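Pasting in a structure now, in structure tokens, and then I'll have a few things to ask.
One protein chain omitted, others in place.
Going by the order they are written in, the chains are A, B and C; count residues from 1 in each one.
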Amino acid sequence: MPEAATSSAFATQGLRTNQGAEETVRQLLRSLLQSGQVEAVLALGKTGTDGKGVAYSLFTDPDAFAVDGEAVPLLPYMPANGGGLLSRLTLEGSLPGPVAAVIRPCELQAFIELMKLNQGSLDNVFLISSTCGGVYPLETGLEGHLEEKLPAYWRSIEQGELDEAARPTCRACESFAPEGADITIALLGEEGLDEQCSLYLNTERAAAFAQRLEGTILDAEPDGTVLERSSVERSAFREALFAGVETGLKGLVETFGRCIGCHGCKTVCPICYCQVCHFDSHECEREIAYYEGELQRKGGLRVPPDTVFFQLGRMAHMAISCVGCGMCTDVCPADIPVSTIFSKVAASAQATFDYVPGRALAEEIPLRTFREDEFAQVAT
Amino acid sequence: MNANAAVLPTKEGFEPAVIQWLKEALNRNVFEAVLIPVETPAEDSFAYLLIKDPKFLDLASPLPPIMPVQGGKAIGRLTMRGDLNKRVAAIIRPCEARAAIELTKLKQAHLTNLTLITLDCPGVLPLSDYLDDPAAGAARFREAVEQDNRSPMRPTCQICHRFSLAEAPATDLHIGTLGNDDGAAVIVPGSLEGERILAQMGLTEDGDESGNLPEMLERWSTRAEQLTATQTERRSEAHAQLQEQVAGADRLLDIFGSCINCHNCQRVCPVCYCRQCYFESTALKLPPENYLARAASKGALRFAPDTLLFHLGRASHMALSCVSCGACEDACPMDIPVGQVFSLLADGAQEALGYVAGRSVEDALPLVAYEMDELHDVEQAYVEIYREQEVQDA
Amino acid sequence: MQEQISETFSPTIVGFLCNWCTYAAADSAGVARMKMPPSVMVVRVMCSGRIDPLFILTAFLRGADGVLISGCWPGQCHYQVGNLQARRRTALLKSIFDALELEMGERFRLSWVSSSEAPRYVRVVKEFTRDVTDLGPCPIQHELFL
Partner (left out) sequence: MSEEKTFVPSIVYFMCSWCGSGGAETAAAHHLHYPENVLPSRVNCTGALPAVHILRPLIEGADGVVISGCHPGDCHYDDGNFRARRRIALVKSLLDTLGLEPERVWFRYVAHGEGRRFVDTAAAFNEHIKTLGPNPLKTRSDT
């Protein structure tokens, strides 16, 4: 899988600028807005007068991408899954003009997956992504701790490694090279990221948009060895992480026992797109008779009920499309490693159908298709 | 006010005594089931359990150190579809009882056959603090309770002034522990149902062998009154301070700047009962042209949009029913002081409309009731000098 | 009471039967007075493709020891492909249970039984009842903290 990922991530033309990665991206987005080539840019930005908050914003003012502007497109932080946001942006109709989005590979995957689920439109969306070195947990962003981490973050990126303080989900991520982006920014394992930056322009549109950037055309394909090494390392971490999941009924009950029922994992999940979740619907508003029946049968039951049902049911609904973005773990106020458990289940479900979510628009979602001669062992 | 109160025998310590009492009540068929917090199997949290089999009560904890689920919400989920057929007792904290009463008035809960039993609440620890190390958290909680110290508790608990029902018991039974040492407790009925239960359980004034009841009641209400006064003062000081921190667009947006729109605060709020929240509905999902136009007019648009509208709008929906339980703050992954801000907003709104959320099922909901002659300060008086002209025009 | 049950444990099985094939087979098995264990509580569905994984989860959480899903043979679905979709969903749920090591995979079964195969239906019920009896009561049903 990683080989395929790297090759399609860098499809066509390479461009090396003699500016740092951060500056290159800022300059590119600024020029796109200034020239009117895009109407807006979806990227991370700082909020508030103190700039302590970080949120995605739809920028139309080119000055946001000035050196001291509020946009921070490459900040290793994920306050929301950008794929879900692009879906929200285009849910009620396709974009009237081009909009660029700077998002991470898992966000890109989520967006493609949502397109397969008819939750938006790809038209006029210009996707800029990068080889991802992970992001920090949400709580790192509180009280300005994120700034302190940045030097270490970029140092480890250049060495093709992940900072140990990055989210476990990111350290266990195997699809960190974007597929289907118009522009791929090479970050992982690239040297001198504060002085130079390599961009790979994968579409004609990307080549046209990047014309204003000064740089040298790269002949050689990028060196894939660092990415491969990172992939091996991350796979090992992933296996260790999965091995730590408490399984069985006991494990499930113990892990989700402290769930407070906020359903935040569902709200922030880019794949969970339902307007009203089944588990918030009247279907799950139980009649008195339900409680009394369960009481009769078991002598006691949890109120509100359906904690494990919610988790298992959500797995059944979205595990096939889970992109492992880790938002669910980040948001959990009870510190349940939701993403680890879901990723483990997703890996199993996706392997069953030999499916990689969000890889290509043409790949059908497994539950929408079938073959006559398959899963013979399942049915008797 | 405390007529027909009784002494709760607490020889073996307060919590075991309550559990023993509930077991006996189950055995005597005074209740058919009990809704009570129980420690989870991993021993790292608590959950409400509806218990019929008395043996499960051994695991119960009437006064857990955290509040992972607001008891009012649990009662709402249990009874949202109608009246209970079995007699159930719910052991909850005063703020949870207020939420249950509020939900009843909003027709989202039914109190028939449900006996609300409240306890004097010392507050609870912040959920994240406790989950970091449950054993240490439990010890910290015990110590704080013994020392009558609210500083390790959640900020909303630190400034809570309705932790006891000594002033006006709105629930069927209230167990008072304040003022009496060594876990001694009085149990005070707030309704005829409560009195009936005490009688059934043989807990009456006449049954008080020690003869300490009058003194205990006196000590309890004096202490509760005293503590209420200091807490009220603390609350108004804290609110004044908080208001300075949030007032004005800049400061407000700084506070909500790190919001990630997970809506956890809304989901865990006991009085936010809508199945489909307005702020998640299609009402705010608009064509991309709308978002782009809004972005163009300001230079940028935070996306997903409407963060402030969500918080302010939610306040407009529930501030009058807010019981300041702090569940929202516990559920916030970004540590936004949302519970404190909402308690500030709620106090202001409830004062403006002369209402106290969850005080009694009898009080009419403030947006349902009205007076003809009230709130004239929100009407914009028409300047009389125009009148002449008006008559002329006509 | 639990001890008593385990001695003469007869499992509760929820059977989701397709209206066009298996339900008819079950019907004719009854008409022909074929003998089978009374373990299956039948839920008639219009197509095995209608069965959401949540139905199966609900059955287990509400006290079922086994879940039987039965529809038309591949190629014979009244709605062309509903049974093939059901098969994929079953595979999905099995993979979820496997990943969580829930040991539930054996407790639900997908069988093809056409409307004329009453004896086959009886055999399926007998075999599944025997297998679930061997597995014993489903541990989920007495868990308080679900």
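Here is the rule we go by: a contact is a pair of C-beta atoms (placed from the backbone, for glycine too) under 8 Å apart; a residue touches a chain by one contact, two chains touch by 3 or more.
Note that the coordinates shown come from a computational prediction; the quantities given were computed from them, not determined experimentally.
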| item | value |
| --- | --- |
| Omitted chain - touching chains that are shown | A, B |
| Residue of A:Ser31, A:Ser57, A:Gln119 or A:Thr307 in touch with the missing chain, whole complex considered | A:Ser57 |
| Selected from B:Pro41, B:Pro54, B:Pro287 or B:Gly313 as touching the chain missing from the view | B:Gly313 |
| Absent-chain interface as seen on chain A, which is shown | 45, 47-48, 53, 55, 57 |
| Residues belonging to chain B that touch the chain removed from view | 243, 246-253, 257, 278, 294-295, 297-302, 305-309, 312-313, 315-317, 319-320, 344-345, 348-349, 351-353, 366-367, 370-372, 374-375, 378-380, 382-383, 386, 389-390, 393-394 |
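Everything below uses one rule, namely that only the chains that are shown with their structure count from here on.
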| item | value |
| --- | --- |
| Which of A-B and B-C has more C-beta contact pairs | A-B |
| Gap in Å, rounded to a whole number, between the CA centres of chain B and chain A | 37 |
| For chain B paired with chain C, centre-to-centre distance based on mean C-alpha positions, whole Å | 45 |
| Multi-partner residues of chain C (at least 2 other chains) | 144-145 |
| In chain B, residues with contacts to at least two other chains | 40-41, 47, 49, 56 |
| For the chain B and chain A complex, residues of the former touching the latter | 33, 35, 40-42, 44-45, 47-53, 55-56, 68-69, 73-74, 77-86, 127-128, 131, 250, 253-254, 256-264, 267-268, 275-276, 280-282, 285-289, 291-292, 295-296, 299-304, 307, 330-335 |
| In the complex with chain B, residue positions of chain A that touch it | 39-40, 42, 45, 47-50, 52-61, 63-64, 70, 79-80, 85, 88-97, 99, 138-139, 141-142, 250, 253-255, 257-258, 260-264, 267-268, 275-276, 280-282, 285-288, 291-292, 295-296, 299-305, 307, 330-335 |
| Chain C residues touching chain A - in the complex, by the definition given at the top | 52-54, 57-58, 61-63, 74-75, 81, 84-85, 87-96, 98-103, 109-112, 124, 139-146 |
